[in-house]
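A single protein chain has been omitted; all remaining protein chains appear in their positions.
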Amino acid sequence: MTLVDEDRFAVLGLEDGEVAAAARERGIALTVAELREIAERLGRDPSVVELYAFDAQWSEHCSYKSSRALLRRLPTTGPDVLLGPAEDAGILRLGTWQGQTWGIVVAHESHNHPSQIVPFEGAATGIGGIVRDVLCMGATVIAVADPLRFGRITGEESDGQHARLVASRVVEGIGAYGNAIGVPNIAGDIAFHAGFAENCLVNVVALGLVRADQVIHSAAPPGSVGWDILLVGKATDRSGFGGAAFSSLVLETEDEASRRGAVQVPDPFLKNVIMRASYRVFEELRREGITAGFKDLGAGGILGCTAEIVSSGGYGAEIDLDAVRLAQPDLPPAVVAVGETQERLTWVLPPEMTPRVLAIYNEEFGLPEIAHQAGASIIGRVTAEPTYVLRAAGREVARLPLALLCGDVRRERRATPAPTSASTPDAPRDADLARLPDILAHRDVCSRRSVIERYDGVVRGTTVLPAGYGDAGVIRPLPDAPFGVALSVDGNPRYGVIDPRRAARLAVCEAARNVAAVGARPVGLTDCLNFGNPERPDHYGELVAAIEGLAEAAEGLALPFVSGNVSLYNEARDGRPVPASAIVAAIGVVDDVTRVVGRQCRSVGSSLYLIGERQSALGGSIYADVTGCAASALPDEAIATVAAEIAFVHRRIAAGDVTAAHDISDGGLLTAAAEMTFAFCAPGTIGVRLELGAWSSGVGTAGALFGETGGFVVELAPDREAAFLAEAERCHVAVVRIGETTAEPELRVGDRAFTVESLFAAWDAPLNEALAA
Amino acid sequence: MSLTVVEIRLTIPDNAARTAFATLTRLGVPVGGLERAELLFVEHELPPAAIAAAVRADEIRFNENTQDLRVRFQSSPAVGELWVHDEPPTIRTIVGLGRAQAAVLWRLTDREGEPANHALLNEAAKRLLCHPVIQRATLGSLPLGGEHPTLR
Partner (left out) sequence: MKARVGILTFPGSNSEEETFRACLAAGIDAQILHWSTSLETVRRYDAYILPGGFAYEDRVRAGAIAAHDRLMEAVVDAADRGRLILGICNGAQILLEAGLVPGLATPRRVEASFAPNRQRSFLCRRVYVRLANEPSRCAITAALPPDAVLPMWAAHGEGRLAAPPTVLERLLDGRHVVFRYAHADGSFTEAPNGSALDAAALTNVAGTILAIMPHAEREEASVLASPGVSPLFAAFAAALASPGGAS
């Protein structure tokens, strides 16, 4: 390939300083060493288009160069895994219905940096991207979830107006996108911490439904040489250029103006239509028995996606950029090739199917009518040689061996040991019960109603238990089948600061507990690892520790990771990383959705039981935060015990022994008990009386009532106590009766009584006020 | 305190304008061309250039990748323009400037390519662009927002 000067990015024969300056000028994040490697392996200078291609493909975001080796530590196999984390989404087994096996597709991603700069678009395009990851597996998109982390916006300690702006705009963006495409938001969590004030975390999870024999893979299928490569979706424009590399650089305030340009523009309306059109295409392909390749465009744009789809099949591609539908004329080839315009997907199809697929997108669903220059076009074909050739205006602008572009990129990083929790609990013994209202009003405990109500949680009519009514959201994806899918997302940043490894462990346990608490059997996990700068050994050490913690818990609970994401360089200007945030999603299966339970107590005079022995550790707890007491030891959990408790709880719920269940986490057991007296948007009418006893005196009432060791509080159905106790005995799960529900709407513990109304008022107000302003 | 009117328009194709144009045409309104922009009415002591800069810098209000902005010389519609305000008014907050009323600007040309006259603006407003209850329109060449024609 011969390149004229203006098409060439000069590396060979130049000094390091000159190369670095030229790279910076173009906004390239690759190091000089990486640029030299590229030039050497190509045997020439790269073209400008090729330069941007490598910038995207070799970015941390795309290549996982700092984390890929570490991620091998995570368990990824199991009897419920239909597809592990090899493609854009993983697939877990839902069940068999009418002779067919159905799978739940799940993907988990981050969109942190864009959301900090342009919160609405950053968050909205995050949802857009994760939905495409699920769609391109041939699945119907059935739910989304949003784990979010912001600076503090409630109470006296606030991280300022910008933190509030980011939080409210992110929520708006997620709602605007999910609501428009008509996918219910069924789960999420938000935590507020000063450590996120400059680096919010916007993680997103999407679920899909697919028949196991109808999965579409993101690779050019065997025998597809000569097949058409189609580009479908939004007209390519200049927005989003450089996004993948952008997410691998630390955000610098002075560069914010240029960063803004890198954030993509969402179009959920167009996506809505593209989804429905794609479902039609799926029908056609299945009717014809055709195996196609389908992949969504993300980081790296057209070049990244088409290169990967053919490379995964062992093939190459020839792509003509002149065939790409453009939103505006005269876009430079590099922008067309690598820009990250949203709402686009790629098909690899046999030529005989192409006309029908084009007609579906362009005529039946009328994409060009709906948005200027939207539509489906043939942009290239699959070739036998694993070489990627890109043409524009009749000239070759890129010719790359795919082994180099899409090959494994690794960077060795050094790690120093991460902080660990104190092992000896140093917490006070006696609980200050009067602080309960303050705990309920705490930023990480208070009601999330005002966020949840901005999301459509029931569109599609499949929602069994909406977000906020129980510990996990539950949907029934197949209208006639009894199965349900439960989803919870978790990860405690206060723990992450103290001990990244244990925090990750506890995140897995908490997520699994949350799905069990609605009556689902946990079947799989996803994770998003949000950490600092991998080039700093102290930050990198936290990532290493967290992965270890995830692996320990997942192995102990026999839960595989089927999808995940790594987001690095979440670092403030002063060099501090965000609180170590291994955010985990747990997916559970419910065999009979009529047995799902929420967290609100159902009847008067029911027994309340505690599962999960209390500990005196109060490190990282809400109680310690509110009271200012000295406490540095995090709770710890024996994974085998957690596994037994989880199995026990979801089975008892399925058997009908339990009418309400709530996991114990932020704010401890007393908070859980209080929340069980609340309806979603009003105080409930049933009260709770807790009886202290050996279970609380042994560890001290502070630990017993406010300690955050994981566990459950369950309300038993009338006449089920004996059966429940017999099962607990048989399964060797320790359970203890801690009280009962009452007709007076009060929470009574010891000599204290709080009205449910007053507790609800404390719990409901803070976030509502913060977001309304 | 003076009033500065900032006009923000899309530099990428405006699908809302395209769709509105297609609908007006189907309704028989003889529109030749239609453009759309957002208006911000900023009451502030800062000079217009500073106000424009503040809007540009507010990433929530302005996306330099897809939008362009300019300050209007007058705070009323020019010939061929229809300004549609919501009732009650839509308020936007601009970082550093505070609250500003927002409105939609429609710029119409007739089939000869000339700026739309009063009758055409009126018809376009009545048939589609201005809701008789929850919006009010001011038409280019009128000194002030007049009574909406459909509400008698």
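Letters A and B mark the chains as written, and numbering starts fresh at 1 in each.
Keep this in mind: a contact is a pair of C-beta atoms (placed from the backbone, for glycine too) under 8 Å apart; a residue touches a chain by one contact, two chains touch by 3 or more.
These numbers come from a predicted model, not from an experiment.
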Contact with the hidden chain (one of A:284, A:453 or A:757): A:453
Out of A:43, A:289 or A:461, which residue would touch the omitted chain in the full complex? A:461
Considering the whole complex rather than only what is displayed, give the residues of chain A touching the chain that is not shown. 172, 175-176, 179-182, 269, 272-273, 363-366, 370, 452-466, 469, 474-476, 479, 593-594, 596-598, 680-681, 772
Which residue numbers on chain B touch the omitted chain? 15-16, 19-20, 23, 26-27, 86, 128-129, 131-135, 150-151
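Everything below uses one rule, namely that only the chains that are shown with their structure count from here on.
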With chain centres taken as the means of their Cα atoms, state the distance from chain A to chain B in Å. 39
For the chain B and chain A complex, residues of the former touching the latter: 11-13, 15, 18, 59-60, 63-66, 95
For the complex, give me every residue of chain A touching chain B. 117-121, 165, 169, 235, 237-239, 257, 260-261, 263, 265, 327-328, 370-373
